[in-house]
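All protein chains but one are shown at their positions in the complex.
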Amino acid sequence: MTMEKIPYRPVRDELAYTFGGRMPVAHVRAGDLLEVFTEDCFGGLVRGPADLPSQVCRMPYLNPVSGPFFVEGAEPGDTLAIHLASITPARDWGVSSTFPHFGALTSTSHTATLQPALEERVWVYGVDRRAGTVSFHATETDHAVEMPLDPMIGTIGVAPGGFEARSSIVPDSHGGNLDTPQLRAGATLYLGVNVHGAMLALGDGHARQGEGEACGVGVEIATTTTLAVEVIKGVPTAWPRVETDTSIMSVGCARPLEDAYRIAHHDLVGWVESLTGLKTLDAYQLVSQAGRAPIGNVCDPNYTVLATVDKALLPPPEPAYGGVHGRLRQLAAGLG
Amino acid sequence: MTMEKIPYRPVRDELAYTFGGRMPVAHVRAGDLLEVFTEDCFGGLVRGPADLPSQVCRMPYLNPVSGPFFVEGAEPGDTLAIHLASITPARDWGVSSTFPHFGALTSTSHTATLQPALEERVWVYGVDRRAGTVSFHATETDHAVEMPLDPMIGTIGVAPGGFEARSSIVPDSHGGNLDTPQLRAGATLYLGVNVHGAMLALGDGHARQGEGEACGVGVEIATTTTLAVEVIKGVPTAWPRVETDTSIMSVGCARPLEDAYRIAHHDLVGWVESLTGLKTLDAYQLVSQAGRAPIGNVCDPNYTVLATVDKALLPPPEPAYGGVHGRLRQLAAGLG
Amino acid sequence: MTMEKIPYRPVRDELAYTFGGRMPVAHVRAGDLLEVFTEDCFGGLVRGPADLPSQVCRMPYLNPVSGPFFVEGAEPGDTLAIHLASITPARDWGVSSTFPHFGALTSTSHTATLQPALEERVWVYGVDRRAGTVSFHATETDHAVEMPLDPMIGTIGVAPGGFEARSSIVPDSHGGNLDTPQLRAGATLYLGVNVHGAMLALGDGHARQGEGEACGVGVEIATTTTLAVEVIKGVPTAWPRVETDTSIMSVGCARPLEDAYRIAHHDLVGWVESLTGLKTLDAYQLVSQAGRAPIGNVCDPNYTVLATVDKALLPPPEPAYGGVHGRLRQLAAGLG
Partner (left out) sequence: MTMEKIPYRPVRDELAYTFGGRMPVAHVRAGDLLEVFTEDCFGGLVRGPADLPSQVCRMPYLNPVSGPFFVEGAEPGDTLAIHLASITPARDWGVSSTFPHFGALTSTSHTATLQPALEERVWVYGVDRRAGTVSFHATETDHAVEMPLDPMIGTIGVAPGGFEARSSIVPDSHGGNLDTPQLRAGATLYLGVNVHGAMLALGDGHARQGEGEACGVGVEIATTTTLAVEVIKGVPTAWPRVETDTSIMSVGCARPLEDAYRIAHHDLVGWVESLTGLKTLDAYQLVSQAGRAPIGNVCDPNYTVLATVDKALLPPPEPAYGGVHGRLRQLAAGLG
């Protein structure tokens, strides 16, 4: 198979703000390598301390995604495998902010209180691809810190089912604003297909992000993201799953946070069961001792928790989804 | 200073089931090295598949702790630093189980449903100190897995304030059943002192535990745990904190799980502020990008989440609590 | 003004399963009296004990709504007032059921556990309009109980903003599946308008319902519901509000349940402030002592709690939304 490299760079009017309810911007096939420019969550409009998000951005034009891409052959009941081959910061800076009534350590529209809102403020970070660093500069003192660059895609998903269209701010079973650092280059994401063509879209790159995205905003960047897709026919996937060379992960999206944990672990127990032949309670027991539970976000409309286990701590599992992760990884590597 | 090594091995009747409301079993001083035998969470009564916890154990005689130890010089308003010098499995086996109406993937006394309870079952693990492994054996198939031994103390705390006595099952601001893998050898735990003598107690060792302790039970072991203490006078500590050579961590205990996350991150932001000189919003921003949020338990009466940041990702911090972690670590190493 | 009575009875293919994303079925104006047939939440397909919902219904064809109706003159930023003039059961029976993984006393897709699902079962109720009763018959014994008939509309809303389309199962700021007994005849519902024409739809009648709809399903009925609308220009409404002759109510939709409580009370405090001239903390204090907090549902994707206060317990309030409730009530009464 010859892989075709398809570049896609949206103009501003092409950006999408929902999963579902949109016409596709392009068609892709298994074997294509899609190279997508993604704008940052502020649409590139926050560039300095004076650009307060609440002033330069206008709801609902936040967290734009590039797409949707119509995936040939994807039908409801299938699974779409999306391998993130590379995520490259598109600029030499990123931004973060506090945001009125958004974030884990402030009252919000839903955890509503009568207190004054937290101050809205912008932080500008340096992003140095060569050095592999992200530079934090304090705003009130002259402290500075270098952190490792660890690019990730915050928002990636397909159209939801049930004739729904969901804001790109929302993470749920269709993917969306998962906001987990686990979606870095080298990972393969599995999403259940709900509509003809799947309608894949992505955006919201982060140069890095702490677990939970406490302040509500990562180090937001535009990216050039390269990905390859494959459709696993006739295999449904209820909740997003992630595979890397060393581990498998299930993603739960819900409030309260313990329900996100429950969804992810319930799904992972079933996945381990099916890959290893362990019976349910044995799989539950093994995941309970061997698993980790990295938190994605604790700020979005649904919170995100992952349940993950190292393949090396499982009875030798059969390849997930027929070995698609390995296949796409090799393909992508060949073109890298 | 000459360190005195104080061994303590409780007889069955000396085991405690609360923090608070008990007379001390021994007195310790800064400079002492306390070597404590801790029984497992089942009081050692679950030794095989036939020993169902609900039959061999009797409420409230679960999760025994060894202690309390009266710490000389500890007064309300002080902080007790407890360095875990070593945690050694006391037997060559551990046990785990499912438990009726306990655990993250079952209904419970509080998340009450009308469904049948999950089956109660016991798993026996091999614990090989020399090889550094924990051996899982499936109960319904013949699968087996070796996992790294990673001993931790599940329950450690002081007497709570406000004249309370709390079950050893409960994690809260006084410590208690925190159930986090971060409490391994090499860590220093900081707890606010609420009563004269602090009244330190510990137990509930795990050979290892997944994040969240999904099934409600780790790989439960008896241990010999060696620890050293110091009292930081006049410095209060609101929520448990942990320090290792490389990181600082704040512990939140609450339901729902997001409140445990909030408590931990709120505390860590304040701690980072005080150690680095960053102002509040700058510290919030830095923790949001640099922090991790390992989940402790999602099964106990309060859930546990930690907020942690690597010291290397902070503006050079001053030593926490006057450098007590380094001091106790060296002392313990000298005697090791 | 002459009121026009507009009857609307959808054929099966006209039923809608989302708010948003649909073309209007009819246009209505202030002054019209709309008489809508609403199917029950099962599309009328569950008629006896053998009609298990999971077998006779097919996702996402659950909880159909009649509409949407395009309301002339309604623009984003306006408020739509909907007066429920009458809700008449359309048949002499209703049904309820338990449902696999749905309801407050069972694990669900989100509060996911490994236990067996609760049994799915159907209850058929007699509905006697003349006697004003709903008859419960036990399925396993021969007990029977008469309860007062108290018809309500479970699902009523407008298209959401942000280009979203939401399942009719979901309650949120656009209304939707609020599932509160407070939406009985005589009440006026206020909803913020998000799209041109508002796009009002309704369905899911209940002959009666307990607070919280514990089993996930009310006494489900088809209805003929008569309503009148008015557009309040230039006045936004963030969360659904309800007015009766004697009280005002704010509706919060969220998980966990306390956030629904917070939203509702935060909104009611602001509403009381604006109607009475009380300052914020005084309004908070008064609502804290005088208010009630009836729970709507504890089973839907968002839970619903109302905050309500009797007008008689407030400093004499000015008429809400310019007195539209009284106006529509009189109009409807005149045509009754």
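For reference, chains read A, B and C in written order, and residue numbers begin at 1 within each chain.
To be clear about the criterion, a contact is a pair of C-beta atoms (placed from the backbone, for glycine too) under 8 Å apart; a residue touches a chain by one contact, two chains touch by 3 or more.
Because the structure is predicted, anything quoted here is derived from the model rather than measured.
When the omitted chain is restored, the residue from C:Ala81, C:Val219 or C:Ile232 that touches it is C:Val219.
Annotation: of B:Val95, B:Ile263 or B:Leu313, B:Ile263 touches the absent chain (contact as defined above). Interface note for the absent chain: among C:Gln55, C:Thr139 or C:Gln330, the touching residue is C:Thr139. Summary of contacts with the chain left out: across C:Ala112, C:Leu202, C:Val298 or C:Ala320, the touching residue is C:Val298. For chain A, the list of residues touching the undisplayed chain reads 105-107, 111-118, 256. In the full complex, chain B makes contact with the omitted chain through residues 17-18, 20-21, 59-60, 109-114, 161-167, 254-256, 259, 262-263, 265-267, 269, 280-281, 284.
Take chain C: the residues that touch the chain left off the picture are 96, 98, 104-105, 118-119, 121, 123, 134, 136, 138-141, 143-145, 147, 208-219, 255-258, 261-262, 265-266, 269, 276-279, 281-282, 284-295, 298, 303, 305, 313-315.
In the analysis below, only the chains that are shown with their structure count from here on.
In terms of Cα centroid distance from the overall Cα mean, chain A ranks first. Chain centres here are C-alpha means, and the one lying farthest from chain C is B. Rounded to whole angstrom, the centroid-to-centroid distance between chain A and chain C, based on C-alpha atoms, equals 35 Å. Per-chain CA centroids place chain A at a distance of 33 Å from chain B.
Each of residues 255-256, 262, 265-266, 269, 281, 284 in chain A touches at least two other chains.
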